[in-house]
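Every protein chain of the complex appears in place save one, which is left out.
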């Protein structure tokens, strides 16, 4: 049983069906009937006027979002373990033409308002220093932690006060919303978020995430983002197959159904090993203490996962699992301690 | 019946089947079993050691190829109607960090050795001028014309003599090979080509082209290209669905079967309107003289296509057609003249 | 006697004196008293509110001007023999992050309104094509030809109508104004010019040109340009020595005095060889027919100059010359025909 990544999972059946249904002639690029429905589908979901573009990957969605929010000579305040910092081979630097990532530490890969404010206070306004222009957070974070609406809003206030853009990497946004049970709007534009990378692939999609823009500048930014999408080779000839996936995710709450299943699986595992947890489990990732011998024991029982440095491991659950299906691993974890 | 683009066509059944067969858990990115087979599949097809990467789009494949061949201060000699010049929103400039496109005219969107040599002769070697570093051609060209192996080799000789890289945009490479009946090797590395954008989407694929590197520097360039692919947001989490498509195209000559069908359809139309042709028909595109009234007549019969400036039109055939299936349009064209 | 470039000339005495006068302690970068006077000095000269920055070189001034006027995905309409195209090693591509140079032919290296309008008409507004965003001209041109105010205004009208920025490379702006006898304002902002690279070095300066912004967006663009200047390593620690040079040029009409001298020298030579001229002589450059034997004859008399392709030569006069001082070359040219 695979727990090394939600990327390893097959595509969920509803998404496959949606792609098959889109397998017909239509206009190329984003001129088709599916792409045309993205704005309205996300506007309904977020209870405001949203501009939405399909984008190949989360890395591209993050980078294009940042490119619309940050000039080359600007800076992006973010966590030092953010995906944009450690897992994108410098893609934000490529798309922004060299903007600086201004990294901060923080528990659970979460930024705090205090840390952000303190960092901003150190920047002189002269031309020698890189001015901060964006705050970027990940929700759920790289450690499976979730920012609640008021936590996002506290950062959003700082962004607004300092005239900064506010981006959210939502590769696991569905898991965050499923955990919180809040309205998507409360976690985003009502809290000051300007741009959201809305993840689909880790949540059951095949290829394609959505990049969403909120607020009065949404139109201008989406128009700019469409240029970047083409210019970076991300405007697929047959975009309808991406749009159809995203619509399938969004239109019947499949995104939440899938995320709830993955979250439930993670909770079942967390309850099986409460003393091993390195981070509170709020989404679909567990980071646990695990000796090399214990890891070998679990792998001997066909559970796959990544080591996470010395004496620790990362377990990722996914849409195709739930509490029941991960019971074997839960039992195996319990057996490590009590076996 | 659609003739406005080969992008409008559905995905061919074998490709859909291959994607369904790949719908199982495996490692992410290009760590899966399908991606692992690309090198050997293309090496077999091209009768030499090839390094192959799946890439989202033709624009990305072209740009990443150029980024591996050209420094930011270098130039790419290409046709002034090349796709990289007129239809990629400056993507080559983005990926190469500002390399110059050195454009030349030429009949049928083909470069001639004479024009290339003359252009090279004008460049001073001092630091004030941009040195040419790459020749890039499209085969079949933007006007559906085909370079034969000896024509490619003549340009390849110039490239070798001047120490330039040699790139081929093969969005319709299949149509070129189907027209020529030659070995793929003869049209590429044996003629000096270093990098080939091998098109799939226009030929029945859904998402994903292959970027191929030949020759002694293939390994180094592919390694570099893999960095660019990630850095530009093109490393898909579930790359197996792209690899499976490409393998389906290549492994049973589906790519040639599909291209032959499209070419045959184009020939059938060409024979129906020999006096209207603006360019010789060698692949799957026709550029014909057509008055506005004639265009309206054809559209009134449900034939869709793009105008191509004043008094002309472009008709593109595709893998799902053949001489028989386009007979209605052939008849309609004949009727314009003799009706 | 040197005629190969106005770069070869020593610095004129007034500029050297100004540098010596600035050789005292003051604040670094552009925080000094000389830099502080640039805006007002140029505002007086141009009879409007001007924002002015010293910049190291003409290449940098051109590129930073273009970077403020053109996004990375935009295009710059310019002459195919413009300095920004042929003599800057792709600097505009570097500073704009890959914007496209959209080159046009034209007599004497001058753009015509007809050619510009025709080019603009070919660009589709979709995301596949690079949108034109700037028109850039050189005055005096690379062939020593001069645009009159009404010619500039005709291009300025096109720029305004299409929402394009308008840049003038004025490496030899002084020579153009000296030839025309017009107000600097008439040749620039009154004709729609947004940004001017105001040349000093070829006209007697040592190091440093001025980059000027006109119009309602001047402030915003100058603020942006100051970022680019720093980011590109062009913010000198001791900027006062550049500012002092530029002020010396501008404040007592030294720029015009010097340019008139160079122009007069060129006219004297033109009158000596009227049948050899390849371009009308309006500034301080002559392009003349000259056989290899004739060139050797002149060089044998210690006249230095560059060949300009087969059977032609370029002669550049400078601020330290005048009609009298170039009389020996004038005589030598006459002697070639009548000797």
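Each chain carries a letter (A, B and C) given by its place in the written order, and its residues are counted from 1.
Definition applied: contacts are C-beta pairs under 8 Å (C-beta built on N, C-alpha and C of every residue); 3 or more make two chains touch, one makes a residue touch a chain.
As the structure is a prediction and not an experimental result, all values here were calculated from the model.
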From the listed residues C:172, C:231 or C:260, report the one that touches the chain absent from this view. C:231
Which of these touches the unseen chain: A:87, A:114 or A:252? A:87
Just one of C:89, C:168 or C:313 touches the chain that is missing; which is it? C:89
On subunit C, residues whose C-beta touches the chain left out of the figure: 2, 4-5, 7-11, 16, 19-20, 23-29, 55-61, 63-64, 88-91, 94-95, 201-202, 206-207, 227, 230-238, 241-242
Logged for subunit A, residues touching the omitted partner chain are 72-73, 75, 86-90, 93-94, 96-101, 127-130
Residues on subunit B facing the left-out chain by the touch rule are 71-73, 97, 127-128, 226-231, 235
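Convention: only the chains that are shown with their structure count from here on.
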Measuring centre to centre, with centres taken as mean CA positions, what chain is farthest from subunit A? C
Any idea which chain sits dead centre by C-alpha averages? B
Using mean CA coordinates as chain centres, what's the gap between subunit A and subunit B in Å? 34
Between subunit A and subunit C, the Cα-mean centres are separated in Å by 50
Pull out every residue in subunit B that's touching 2 or more other chains. 88-90, 94
